[in-house]
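Every protein chain but one is kept in place in this view of the complex.
Right after this comes chain A.
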């Protein structure tokens, strides 16, 4: 049902152009985020108000039970998400504040029709999914606000995390210190929604190029959609394949390698927060026994793929992985890398490892 509604909107302009040869006929059509759909539904304010009250009661019933079960959202957060859902679903931006007022006192106001981007039944269904199934909010509205971007996301694609925004800041710092790197070729491995690739590409200010790879057909379709939406199709190339596999032609030529690979240890997958464990693609989360299968591979190959002076930054599960990887690179790739650093996220958890391949650019 959800998909068919989404597909009904899949008309020009975004979909008219083919994204990349690689995700043509066989690839699925990505969903249009809720906020971009046309306001084709008309509902009375009273009905929206009823739904809103119902949803708020549902939120309140959650209390902090999700927090206790698996560190999930509490009522306060769910209330805020509900406010954002309304923002995305309505055409008239003033409606959000109107809903807070007591319209019972003025029944004639309630007869007014408001334009919505989904039907009222769908709104009930969506919020039931949010609370009962713990479907991630970002899949409900079909988008994630990330940095200054609004990225389309859907089931099958990892929802970009706030922590990952810092990866782009790191690139920004590096290219402002070294303009030569700005003009080079950058890669985002396992791009998912295309978040990092788009973020970096905008930092490069049109002077460098980016190749984004992913194994997943859905991810590539969604990334392609997002790349198009930001008009970067001439600067970002999407390639299907595992990690460096589709990049053999650019070996030793890369200015930068950025990746947020799966890094959660397999044993931890079972205990994850429901939004993550039950809904997000396992292939984007599971990093093998100690969570570092992919990270080790990325580090090993970086020595071959980067050009001298090239930069890399990888996201990890935290302090243990960061330390292990730095040790690993110092021992197994002695003298190849320099400036190996561990960078913390805003919650002060050591989150990223960064470094440069030795040699002049």
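The rule is short, and it goes like this: a residue touches a chain if its C-beta (ideal position, glycine included) is under 8 Å from a C-beta of that chain, and two chains touch if they have at least 3 such contacts; residues count from 1.
Criterion: contacts and distances are computed from a predicted model.
Asks: Not counting the visible chains, the remaining one has a UniProt entry; which protein name from "Peptide chain release factor PrfB2, chloroplastic", "DNA replication complex GINS protein PSF1", "N-alpha-acetyltransferase 20" or "CDC45-like protein" does it give?
Replies: The missing chain's protein name, per its UniProt entry, is "Peptide chain release factor PrfB2, chloroplastic".
Asks: Please pick, from A:142, A:262, A:310 or A:355, the residue that touches the omitted chain in the full complex.
Replies: Going through A:142, A:262, A:310 or A:355 one by one, A:262 is the residue touching the chain not shown.
Asks: With the missing chain put back, one of A:128, A:161, A:239 or A:324 would touch it. Which one?
Replies: With A:128, A:161, A:239 or A:324 as choices, the missing chain is touched by A:161.
Asks: Which residue, A:180, A:304 or A:349, contacts the hidden chain when the whole complex is considered?
Replies: The one listed residue touching the chain not shown is A:349.
Asks: Of A:59, A:273 or A:354, which one is in contact with the hidden chain?
Replies: For the chain that is not drawn, the touching residue is A:273.
Asks: State which residues belonging to chain A touch the missing partner chain.
Replies: 71, 73, 76-77, 80-81, 84, 97, 136-138, 144-149, 158-159, 161-165, 260, 262-264, 268, 272-273, 275-276, 280, 284-285, 315-318, 345-349, 351
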